[in-house]
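All protein chains of the complex are present and in place, except for one that has been dropped.
== chain A ==
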Amino acid sequence: MMADDKTSKKDDREILVKVEHLVQTFNKGKKDEVKAIQDISFNIYKGETLGLVGESGSGKTTTGRSIIRLYQPTGGDVLFEGQNIARLRNGSKAMLDFRRKVQMIFQDPYASLNPRMKVKDIIAEGIDIHHLAKSNADRDNRVNALLDEVGLNKDHATRYPHEFSGGQRQRIGIARALAVEPEFIIADEPISALDVSIQAQVVNLLKDIQDKQNLTYLFIAHDLSMVKYISDRIAVMHYGRLVELASADEVYNHPLHPYTQSLLSAIPIPDPEIERKRTPIPYDASKVEDERRRRMVEVYPDHFVFAATDEVAGYKAAAVKSHLVDHPPLVGTTTD
């Protein structure tokens, strides 16, 4: 990588999670083998939100689950604070510690809370496992503080999940993740099951908590417009590979990979005048997904695209051209 002025700021960023050549294959060697992730590498820096977007089946959820080691990676390494998590033994002290530092918020607020447990026991389950509370009173205090943190109140502690709406349940899920004082949270489509007006509430809540506790997020989503709001950087996945990685503004204003462009052009914009002028760009996979060797190349400062060696020059030129315009038109807009 070049060591000029523009890239030197990278050095101040502390890497929290390093994913190197991660491969995840299910049913390996069998007839129904699925190559869910095919060699991806990226870093997650401390304190940032990395948005991971892609369509269903692109491998984004698998990536999240491999990082938290719900799956044993088939190949490659996942380093958390420099430690290779694939080597952690189940039941070891180091594993327990890793499980405390990394938490997950799930997509379905109905399926991810045990219907037979009270809210306070759901939230305190992690506290109990990690022996974080000194006494019962301390446990209750922690639960109440967490409920307050996520915008619920302490009367809710003794109720059951079915008494809550979807948005409230997602808040309980967030409180549960926060209970063990994690450093890194993987949020797997935390808002896709919620109504529009409630989505904004939950996104704002996640942002506030991040600011207060200096958390790092991996935010997995297929709703690209919400991802832009919460993410510092965005990684786009397709068919188990990363195709583009850059800051959120870069990805939205200067998308370079044809798949990213196609994805962005398909997002409906709540503006009839704009919608009348837009046509989704179809994605022709055959052009960029032949058998040639491709890797992530930095074609513009901090902007990586999955490209073969001879495609790099074209992407570089496109990046420069796109940056010449102050406000590039939305992808898919027909100018006439």
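Worth a mention:
In this text, a contact is a pair of C-beta atoms (placed from the backbone, for glycine too) under 8 Å apart; a residue touches a chain by one contact, two chains touch by 3 or more; residues count from 1.
By definition in this document, contacts and distances are computed from a predicted model.
UniProt lists the omitted chain of the complex under the protein name "Peptide ABC transporter ATP-binding protein" (options: "Acyl-CoA dehydrogenase", "Peptide ABC transporter ATP-binding protein", "Aspartyl/glutamyl-tRNA(Asn/Gln) amidotransferase subunit B" or "Sulfur relay protein TusB"). Only one residue from A:Ile15, A:Ala133 or A:Leu330 touches the chain missing from this view: A:Leu330.
When you scan A:His222, A:Arg295 or A:His323 for touch with the missing chain, the hit is A:His222. Residue A:Lys207 is the one among A:Lys46, A:His130, A:Arg159 or A:Lys207 that touches the chain not shown. In the full complex, chain A touches the hidden chain at residues 55-56, 165-168, 195-201, 203-204, 207, 222-226, 228-229, 249, 252, 262-275, 280, 283, 330.
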